[in-house]
Every structure is written in C-alpha cells, then in structure tokens.
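Just below is one structure, and these are the notes that go with it.
Note that one protein chain is taken out, while the other chains of the complex remain in position.
Moving on to subunit A:
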Amino acid sequence: MTTSPLLPLTAADLPPLAPELVLIGSAFALMILDLFVSNRNKIVTHLFSLAALAVVLFMLATGVGGQGEVFHGMFVRDTAADVMKTGIVLLSGLTLVYGWRYLRDRNLFQGEIPVLILFGTAGMMILVSAGSLLMVYLGLELLALCSYALVASNRENGLASEAAMKYIVLGSLASGLLLYGMSLIYGATGSLHLDVIREAIPHSEERVLLITGAVFMIAGVAFKLGAAPFHMWLPDVYQGAPAPIALFISSAPKLAAFGMAYRLLEMGVGPLSTELQLLIAGLAAVSLVIGNLMAIAQSNLKRMLAFSTVSHIGFLLMGIAGGGSQGYAAALFYALAYAIMSTAAFGAIIALSRAGFEAENIEDFKGLNARNPWMAGLVLCIMASLAGIPPFLGFWTKLAVLGAAVNGGLLWLAILGVLCAVVGCFYYLRVIKVMYFDEPVGEAMPRSNDRVLGLVLGVNALALLALGLAWNPIMVWCQQAFAHLA
C-alpha cells in the first residue's frame, strides 16, 4: 500500500522542481537585498522580483527540468501542472506591474510585498503540483499566509484590517474543514498519496467515511475558490484590500484553487465522482444564482466584481461537475480566461485611481468616454468579456463549460447557467452604459502619465478580444493537459 519509505533521494529528484527552487531562492535573496535598498530606490526590489518571475516563466514555458513524479510521489509535474503554473507566474508578474505605481503613490510599498507575492506564487505552484494530501495542505497554507498578510498590509485603513481579520478567521475555518476531510480519507485508505488513494477507493469498504471526507474537502476547495455558500469573505476582502492586492487574490489563486480541485477531486477521490457530481453541481448552481443576484445590487465596483467572481466560479464548477477530460479542460480554460479578465478589471480600477482617489464606485465611471475614450474602450472590452458577449474570450469559455455540463448529463445546470449569464449581462452592461451615455460628474480626473501601466492594461484588455478571435490554441493546450482522463 505505501511506497517504501527509506529509499534515498537522488539528484534526479531535483530537476522537475527547478522553477520552484529558483523562485523560492530568489524570494529569499530579494528579502536580504531589500535590506540594503533605501526607501527611495525601492524600484530595485520591484524590478528584481519581476526579473525572478520572468526567469521562472521562461523555465516553465521552455520546460526546463522536464516532467515527472519526484520525492516519492510528493511532487508531480505534468502538462496540467505546467499549464497552470505558466498562468500563475504570468498573472503574479502582472500583479507586480500593475501594483507598483499604486502602492508607491500611497506609501504602501514595502520590500516585503513583492517578497510575499513571490512566496505566495511558490505556494500556488506547489499546490497545483501536489502529489500528496500533505503537499496540498502545505501549498495552500503558504499561499493563504501570504494573502492574509498582504490584505492587512495597509495598516492605517480600518476596512483593510477588518477584511484581513475576516479572511484569517474564515480561512482557518476552511483549513480546518479541509484537514478534517483529509484525515477521514487517510483513515479510510491508509495513505496520504493521491495515487494510492485513487487505487484504494474502488475496493474500500468504508464508503461513508470516504464520502464524508470528500465532502469536507470539497467545502475547503469551495472556500478557496469563493463558491457560494462559502463566499462571505470575498466582497469584504476585495473592497478592503488595496486594489493591487485584490487583483492578486482574484486572479492567480483562483487558478491554483482549480488546480487543487483537480488534484483532490480527480487525482485523489476520482472514483467517487459519480457520487460527488450532484454536490459540485449544486455548489455551481448556488454560486451562479447568489453571485449574479447580489452583484446587481452593488454600487461599489470592487464588490460587484467580488460577486461576479462568485458567479464565474459557478461556471468553473460547472466544468468540474461535468467531469472527464472535456469537463476539466473546459474548467481550466475558464479559470485561465477568468484570471486574465479579473486582472484587467482590477487593472482598470488601478489605472483610473489617483493618490487620494479610488475609482471604485460605478458612479466614478460616469461619462468616462467623454473624458478618456481610449480608457473607456478598454473598460468596454473587459466588461463585455466578463459578460460573455460573443467575439470576446469570455463567450468561448462559457460555451466550453456549458458544453461540458451538457456532456456530463447536467442539462438543468447548463440551462440555469445560460439564464444566469443573461442576468449577469445586466450589471456589466450597466457599467458600459454609465461610461458612454451618462454625463460626467465632478471635476475631470487627471490623465495617467504612467506609460507602462497604460501599455500593459491596453495589451491585457485587447488580449481579451484577440484571444476571443483566436482561442483555439489555449483550448488545445488545456485539452492536452487532461488528455489522460477518460
């Protein structure tokens, strides 16, 4: 049952871990370097952290180190892990690019912030490569610890402290649920290794124990994704945290949480998927309804994006509930696309904000077209893509998960999804309406003079259109990642 414990490790165990080792090593180096950088030259820390992420991205894209299962099956690097890690590292890098000017202007930039983002990225990479329940838990805690600290980093702000407090309390509750589920699974199968668990389940007598454990693990995953009814922390954290931190939490960790769902629910308790399908479909349905209905009532754009996250997670779970190769490929496609869209949406908020002014209310976007047509056009792209209007990327991802749900025999969920997508159009289109058809209110916002930010946001938002016209390569990549599933 268990792998032989006393086999020595060899140097051959290290290469697949190379990207993580480089990332963690550079995070430690950066932490030391930052001590010698004066407050005026903090851009040095910022640039070095970007360089570290760029190196890791290059290593992942070119496949340095090769794939394989190492460290007694603790660490698995397969195509699915590589796809998710590439996305995670790219999006974390974008967080740093977007966040630099915002944090510096508000005196929030500390050397620890990029260091914590690098460590959080490393946690996500471990999470999606986990081959054992223990690694899933450690990766998750590394990510969560960094996220808590980042949310609390603005200590002068009461909202931020409140958000961090809520996040920590609910996050530890979710960790507890997850651990409890893991302990039940361990009790039923006698192993922490996901592949051993997968083999042991079909001939296990302990059905009740296994299913109870799996249900608790799903609750833990649902919390990390932000699926209703475990979404309570999302709106407060998005509103309270500094915008770049909200951007970080809303983008890459969603991808990592999908990776965690894949590792736990497919690679771990996969043989139970028929029993668990209805539960996941139910979570998807509740998330779709609650997310979309609550988003309509919001006047704060960040809170609206939080509830729209809940509804997008509903779509993502629809793909997971559909199951199989097609379902997971569609869900991964959705997670990647959602993370890019969410990055762009928060990027727009950052680009429109100035020191002392947050462009976080929908009111603030009134008449944006008259003042800054280029910016309004970009926000139009982002909102249309989030709503899922045809040529944009958001449409194709919704189509893919709906197809997966129908294939998985969940026609009712697919119909609910379409209805909710129509409801969702309302509040996204409201932002567009406010920008184009309302009169500007208050004094004009000064134009951003940050060329880098403007350029990156332009590329990011227009990518939603470009990828919407040429989405096939990403979908093929996602399908390759899950080709081994039935």
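We adopt the following convention: contacts are C-beta pairs under 8 Å (C-beta built on N, C-alpha and C of every residue); 3 or more make two chains touch, one makes a residue touch a chain; residues count from 1.
As a working rule, contacts and distances are computed from a predicted model.
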| item | value |
| --- | --- |
| Protein name (UniProt record) of the chain left out of view, among "NADH-quinone oxidoreductase subunit J", "Stage III sporulation protein AC", "(2Fe-2S)-binding protein" or "Phosphate ABC transporter membrane protein 1, PhoT family" | "NADH-quinone oxidoreductase subunit J" |
| Residue, one of A:A52, A:V83, A:L96 or A:I126, that touches the chain absent here | A:I126 |
| Sole residue of A:S153, A:T189, A:S273 or A:T309 that reaches the chain not shown, by the stated touch rule | A:S153 |
| Residue of A:V22, A:L145 or A:L279 touching the missing chain in the full complex | A:L145 |
| Hidden partner interface residues of subunit A, rising order | 3, 5-9, 24, 28, 31, 71-72, 74-75, 110, 112, 115-116, 119, 122, 126, 132, 134-135, 138-139, 141-142, 145-146, 148-149, 152-153, 155 |
